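All protein chains of the complex are present and in place, except for one that has been dropped.
Labels A, B and C are assigned to the chains in the order they are written; within every chain, residues are numbered from 1.
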């Protein structure tokens, strides 16, 4: 089963994905499924020190099931301050 | 041998000595001699948590010999900040 | 006050927002853009934030700080956009009854903001640019 999600990207992930928002089609519907597809399509993501996925403005666990209405974002290593 | 010194007083010692500057006549000429006379004349000084004597703007040791030209000051417990 | 802003941060205003009449102590941390990094001249920095999430994460950090220290007032302002050396990137101000708590709470807040808030900076040099801390190998460059 394929599902489409719109992914927001920030910092270095914006450069890797090639834009602020990208539509990603994945098999399955968990955060882990999304991560699998992202790593496959954008292997440079594997070179990051860490990569979290946020759902609706909160850090999300890998097993979380994504809904169509969710706001999904890639959170590479932060460096504010 | 009696020696006269002008003593600056700050904070609570200004209240105890009754003014910003007081002439004190002491036997001897060390800081310890001055302290002895001060405690005798102003026993309220013994009720302080601490009392340092400064000579020329530095904390002075008890054995220091006072000179006529020295600026001598009483330093009760500080409470700046 | 939690603010993520593209405009110049008014430090005095952040401090005033955090100050309380019953406080005896205010501690303020100001992050500024350094004119050098890894021995190279920094031309400018680009700061980016996932704003809704950054505000939410900072709110959680303040909530935790409020449980650990008697905060009487607090304010945080974080700049985004293009910043030149010398410019203020972040200000954290807290007020407490006594001074040790003000230092501890302010340090906890800025440390945790730097660790958790989704904000990123890219340093731009004459010969290139890099997103700070993004890749492991950067650890060895410093």
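What we mean here is this: a contact is a pair of C-beta atoms (placed from the backbone, for glycine too) under 8 Å apart; a residue touches a chain by one contact, two chains touch by 3 or more.
Just so we're clear, the structure is a prediction, and the values are computed from it rather than from any experiment.
Among the displayed chains, contact with the absent chain in the complete complex occurs for B, C. Residue in contact with the omitted chain (choice from C:26, C:117 or C:134): C:26. Mapped onto chain C, contacts with the missing chain fall at residues 11-12, 15, 19, 21-36, 85-86, 95, 97, 99-100, 102-103, 106-107, 110.
In the full complex, chain B touches the omitted chain through residues 8, 10-12, 14-15, 47-49, 54, 57-58, 73, 75-81.
As a convention for this text, only the chains that are shown with their structure count from here on.
Centre-to-centre separation between chain A and chain C, using Cα means, comes to 25 Å. Between chain B and chain C, the centres computed from C-alpha atoms are 49 Å apart.
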